[in-house]
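Here the complex is missing a single protein chain, while all its other protein chains stay put.
And then chain A:
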Amino acid sequence: MNPSILSNLDRVLTSPLVAALTAPYGVDRFLEPFNPMWSATQVRGRIEAVQRQTRDSVTITVRPNRHWQGFVAGQYARIEVEIDGVRRSRCYSLASAAPGRDGAVEFTIKQQDGGLVSTFLYAYAQVGMVLGLSQAEGEFVLPESPTTPLLLVAGGSGITPVMSMLRTLDGRVSSAPVSMLYYVRTAADAIYGDELAALFARHASWQLRVIHTRDGGSHFSPAHVDALVADLAAVDTYVCGPAALIDALIALSAERGCEARLRHERFTAPVSTAVIDPNTVSGELRFIRSERLATNDGRSLLDQAEAAGLRPEAGCRMGICHSCTCRKTSGVVRDLRSGKLSSDGEEDIQICVSAAVGDVTLDL
């Protein structure tokens, strides 16, 4: 449809008159039950193509609705799907060329064993499926027009933001020289393998080295860098991949005194590997909005928040009224009624019937 018609339509849909007519719900609640892509405010995307490049990954082309504001190469968006009735969202890097303001965008998701969203998308992504999207976010981005030579290092599915950078640079008239190291298990596991080869073949000043870690190659070593760039301090380095790869590059650039020129993107938060024993009382409670810290004493989070001087909303204090529901941003909690442990991600919990198991952060 003509974009100016759509933007006029949006102006009507978001007008005070329409808000008053659709009160107290808002116009989206009349549009969305019929077609989720019609939202007047939310970003949604429809899957246009599905491709399986490797044994354990899926590449999807998604056309966002008109609320999508584009992105900068290297950024990610949160994809939201519903699995067994529950909304789940995860971050996925945009792999297509920036800015992608009207066109479709691309994501590649590697299926993680036991991983909820990646397994769901890997198994069920199909043309026509509608996904919830956030606007693009993230600081792992190229400068506006890079002039210094670049060193890009990717491991496994960490290729996605790097791919976006390469595709974006490829579209420009002139670009700084690019050197790239790409770690994959075997040739068959290389996501975007063929496209990379073609891309680097097109640019005389670009050089690529793909290392098959389970097929003759080794894991990261400083020698790999030195073989590609003469002086690490003279290039801007971007790394995305497994934690070990990122940590190794951080250590190397610290050693060479050029940490300021290194940027990295982690797909997983650095997790504590300590096994949590639900029966011992340990850890700290962080109330982020009020910026308070308390040592977990094992009582309900509501009791402890109050002991810390906070006054969270609460009513029944026995888990029935849901007044005390609040966002847990990290940590595991135990349901005091059933003894069940929660997952450690972000979710809403009832603090009157939850106790912390180790460190817990609450949006209070």
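Here, a residue touches a chain if its C-beta (ideal position, glycine included) is under 8 Å from a C-beta of that chain, and two chains touch if they have at least 3 such contacts; residues count from 1.
The definition used in the following text is that contacts and distances are computed from a predicted model.
Undergrad: Can you match the unshown chain of the complex to its UniProt protein name from these: "Elongation factor 4", "Molybdopterin-dependent oxidoreductase", "Quaternary amine transport ATP-binding protein" or "Fatty acid desaturase"?
TA: Listed in its UniProt record, the absent chain's protein name reads "Fatty acid desaturase".
Undergrad: Quickly run down the residues of chain A that touch the omitted chain.
TA: Per the touch rule, chain A residues meeting the hidden chain are 17, 20-21, 23-25, 29-30, 32-34, 82, 84-88, 315-316, 318-323, 325, 337-338, 347-348.
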